[in-house]
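Heads up, one of the protein chains got dropped from this complex, but the rest are sitting where they should.
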């Protein structure tokens, strides 16, 4: 990725690599979000059964595979013809990651593997955000077939929507106003 | 692995890379299975002695080495003459991983390092599956000398046979029928 | 990085690669320091809230990104025209890492997430060193625009200043004199 030393105009060449930085940032935000959700799930987990471990392994598979579509995205993002395939494969990977987080979580709830006091703020935030994020990925993959370039930004917006703890921030703002 | 940007027909070129995807998937399934078995073993382990740590280190060696035969498999899978060597080396590596899981487990049982209540479902599943999987790897390596292309699929079948918790799934299906 | 086998004069070629070694050493020292600070913070943390986890994720982002500017530094360090950009990008990354360590720490103090007995030696060392290190990075980035080659050494000095536990060393020296 680093421009060759002989090039006179390194700053300009680095600026041209923006698709690489964008792809890395979106992938980091998505995996970071998966990690946050995963830590919330494991925190409230009372015990794990054999099936939950396997579902978790499938989630891990799609996380471990993400660098490949990320490289594709970085290589084709400013390229008219090919970015459609890259953006679609990338979106399907993000959908699979979010999908398996949702499956792991719903399986744990269904089998009563979570501890009882799941009325906490971060559990509610997780359940209220998982399904909308899945729907968003499906919609954005559809948009990508028609307008590929826009979708990368939208994937970043979905990741940010998942990561930012709106309720906690709101509560803090209110509390600091009162005091 | 990513086709160059100038190529008109990226989708087709990506499809041609199927050996890479297949090799990655089989390796992921095998290491995932090793991890599941390893977590079952360590869960029921009461204590570890000096020899168990060394056997575990040897297991780790063969896991750490797997990416090399995986790359070989990906490079030679659609290549008549060379795929025999790649498939055999790959199979020997998978056999070594399963072999050392079996050695670690039998050593722990022999030295009474496991806790007493090893009548649990996942311990029984482990002991009942380890030896058949070892025999299967040996047989498939033999088949590979004669028909290399078939074996990769068979390695995937063995990994799936090890991963899928048939008894747990069966019990769940029965329980959901009753209720 | 390894010179080709045909080259007669490998020792000399290896010596010419000094920018690579310097860049690796400075990056290792900086990340090592971040890890030490991070372990002090988590040791005195009573609990983590949703926002602290996100701030920690942002810190992790800038740590995960550091290898890219490190490679740039290694490639351009002995190159008149281009080292200015490399040194500046590298410095901004180091500043971001230290900045987010400071943000995480001050947030934890502000929200009273740390345990009460934060009068320990390593907590005092952390609070007394964080802000000077931030100011130092800002100053050195400025120097880098004017004299790029000097700054790499200065970044190493800052990392060492952060890592070396002066008070503990001093105390040990005094104690060994008395006895």
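Order as written gives the chain letters A, B and C; numbering starts at 1 within each chain.
Note that a residue touches a chain if its C-beta (ideal position, glycine included) is under 8 Å from a C-beta of that chain, and two chains touch if they have at least 3 such contacts.
It should be emphasised that the depicted structure is a prediction, and the values quoted were computed from it without experimental measurement.
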item: Visible contact partners (per top-of-document touch definition) of the missing chain; value: B, C
item: Candidate in contact with the missing chain, chosen from B:16, B:82 or B:131; value: B:82
item: Listed residues C:14, C:65 or C:143, member touching the removed chain; value: C:14
item: Residues of chain C in contact with the chain not shown; value: 1-2, 5, 8, 10-11, 14, 24, 28, 32, 35-36, 39, 121-122, 125, 163-165, 168-169, 172
item: Residues of chain B (touch criterion as defined above) contacting the omitted chain; value: 49-51, 53-54, 57, 60-61, 64-65, 68, 71-72, 75-76, 79, 81-82, 85-86, 89
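Here is the rule we use: only the chains that are shown with their structure count from here on.
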item: Overall pattern in which the protein chains touch one another (line/ring/star/complete/other); value: line
item: Distance between the centres, which are taken as Cα means, of chain C and chain B, whole angstrom; value: 40
item: Approximate Å spacing (C-alpha centroids) for the pair chain A, chain B; value: 28
item: Chain B residues counted as touching two or more neighbouring chains; value: none
